[in-house]
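With one protein chain removed, the remaining protein chains of the complex are shown where they sit.
Letters A, B and C name the chains as they come in the text, with residue numbers starting at 1 for each one.
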Amino acid sequence: MSDPIPTVPSAFGPFEVTADPLSVDQLAAEVQTAADGAVVTFIGLVRDNHQGKQVIALEYEAYPELAVREMRALGEAVAAQHGLHGIGIRHRTGRLAVGEVSVVIAVAAPHRAAAFAACADALDRLKATVPVWKKEWYTDGSAWIGQAAG
Amino acid sequence: MSDPIPTVPSAFGPFEVTADPLSVDQLAAEVQTAADGAVVTFIGLVRDNHQGKQVIALEYEAYPELAVREMRALGEAVAAQHGLHGIGIRHRTGRLAVGEVSVVIAVAAPHRAAAFAACADALDRLKATVPVWKKEWYTDGSAWIGQAAG
Amino acid sequence: MQPAINNAAAPAGIRVQARLFALYREAAGSDLLAVQVPADSTVRDLWGHLRAAQPALARADGLMAATAFAVNGTWARPDQALRDGDEVAFLPPVSGG
Partner (left out) sequence: MQPAINNAAAPAGIRVQARLFALYREAAGSDLLAVQVPADSTVRDLWGHLRAAQPALARADGLMAATAFAVNGTWARPDQALRDGDEVAFLPPVSGG
């Protein structure tokens, strides 16, 4: 696909898939409003191990059009459920080294309890429904991660 | 006090009081380790209203030596309780406009559930015990916020 | 042998595009396949067709607990009927975050 990565305008905040490095400060600033006293963010990192194997990199691939649509749908559902003004999600794609940021979710709310609950809720939904896949790279090979058949 | 704002070295991360603007990206990077897959952050913001009154600015004052010691003590207690490697807190002081960041808490963990729980826990403790005070500035005056007597 | 793939000359069919991701993309060696199928085909029919034509794709599918489908960027059920020009995506279980 040579099309640019799509973005979907939303009144709540950005929902994007991008190959560029992610900034938490930037996303937080994009979702906050003057009535918000709290932003809670989740930052996904590439960690150096999984199920006992050493991991040297993660490769993320997305179905960008549908991923953006799903992120927006779940973000707006979470915002409505928790009565929020601002939520945004950016997911990175490509090969990322250990320690790099793969995804950022930022949720703004007048008070902290709603921000924490909504951010955790959005992350659970993202992991369940958004069409993004990761491949783990080891010292001796690689494997796509996903729910294995029973 | 003309002494520089004190900092206390900790194996878990920075615990600081500062008059400088806060960066979430920087604090997250300081607390994460290669074994962590998640960082959850809380970002405190100056919001434009409180108890029905319009707020135009917040002024934060700290007892810096004790605030740093308390932040470190609560951070290390939370880290131990949740089995974490990294946690850090920076609290800003001085007069902040609506939308500015007053405090950032960053918690790193191998998995997301511990990171969310620990971050919320750290924030609750911070609000209960760390000697920092805020004064609300309105269009027609100001007031220090605290638990009123009686 | 993949007789129905990239065969624009076959009569009485519809032309669709199959998009493949992650494990499926690598198994097929491509992220986009132009396919001609009978006019009454469903999403499930197309998936069966692709797996029959590409044994590596069938093996990859067998590793997954469930494959999800999308047509023209919207989630679709396996019994959805295909129309000429549809873009049909085959999605292994997601693992983002």
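Simple rule for what comes next: contacts are C-beta pairs under 8 Å (C-beta built on N, C-alpha and C of every residue); 3 or more make two chains touch, one makes a residue touch a chain.
What you see is a predicted model, and the numbers here were worked out from it, not measured in a lab.
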| item | value |
| --- | --- |
| Partners of the unshown chain among those that are drawn | B |
| Sole residue of B:Ser10, B:Thr41 or B:Ser102 that reaches the chain not shown, by the stated touch rule | B:Ser102 |
| Absent-chain contact - pick from B:Tyr60, B:Phe116 or B:Trp137 | B:Tyr60 |
| Residue touching the undisplayed chain, where the options are B:Arg72, B:His85, B:Arg112 or B:Lys134 | B:Lys134 |
| Interface with the undisplayed chain - residues on chain B | 1, 44, 60-63, 65-67, 69, 91, 102-103, 123, 126-135, 144-150 |
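Convention: only the chains that are shown with their structure count from here on.
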| item | value |
| --- | --- |
| Distance from the mean Cα position of chain B to that of chain A, given in whole angstrom | 24 |
| Mean-CA-position distance for chain C and chain A (Å) | 27 |
| Chain B and chain C, separation of their C-alpha mean positions in angstrom | 51 |
| Per-residue multi-chain contacts in chain B, two or more chains | none |
| Sequence positions of chain C contacting 2 or more other chains | none |
